[in-house]
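Of the protein chains in this complex, all but one are displayed in their positions.
Here is chain A:
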Amino acid sequence: MSSTKYILGLFDDPDVMMHGIDKLQKNSISIYDVYTPMPIHGIDAKLGVRESRLGYAAFMFGCLGGTVIFSIIYYFLVHDWPMNIGGKPYFAIPDFVPATFEWTVLFTAFGMSFTFFYATHLFPGRAPRVMDLRATDDRFVIAIDAKTNVPHEDITNILKEAGAVEVKHNTRKYVSYE
């Protein structure tokens, strides 16, 4: 049995790679993932990646931030230590606006960013699981799970026909710390 774990098609042009994806899909070969040095627009629809729901997370964190600071201000200025400043009302909402706005933004930014890190499994010190080191430089890499897609020779030929500059049969999933 072959020890190949992943078959990688390396392309030097994003358009050619997109055609490569079409060709693989036409031949019913499932694609594990695609690694690119830059965002490629339209690829997520092609690969059936669901739209990100980070916007909802951002909204919820924003609401939380606004509520937290508004409650703090209300407690400080209206409930705990009301100050009579020229007979003005204690519950002076316009004065609450700047800090409320700032914490809404602060919670949105941090909450959404941490959600992004959590959802994409990114955190400081995480070992980079790179299949090919040039995927962050100038190569557009289509990875195909070798175990579920056979025969390997056909996949190699399809990738080459599609314009892959190199086809690799990786026996290890990740190469970054070889």
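In this section, contacts are C-beta pairs under 8 Å (C-beta built on N, C-alpha and C of every residue); 3 or more make two chains touch, one makes a residue touch a chain; residues count from 1.
In the analysis below, contacts and distances are computed from a predicted model.
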Omitted chain, identified by the protein name its UniProt record gives, among "Phosphoribosylformylglycinamidine synthase subunit PurS", "Leucine/isoleucine/valine transporter permease subunit", "Molybdopterin-containing oxidoreductase family membrane subunit" or "Multiple sugar transport system substrate-binding protein": "Molybdopterin-containing oxidoreductase family membrane subunit"
Hidden partner chain, touching residue among A:58, A:144 or A:164: A:58
From A:10, A:24 or A:112, residue that would touch the chain that is not displayed: A:112
Residues in chain A touching the chain absent from view: 12, 14-15, 18, 33-44, 47, 49, 52, 54-55, 58, 62, 69, 72-73, 75-77, 80-81, 83, 85, 92, 95-96, 98-99, 101-103, 105-106, 108-110, 112-113, 116-117, 119-131, 133-138, 176
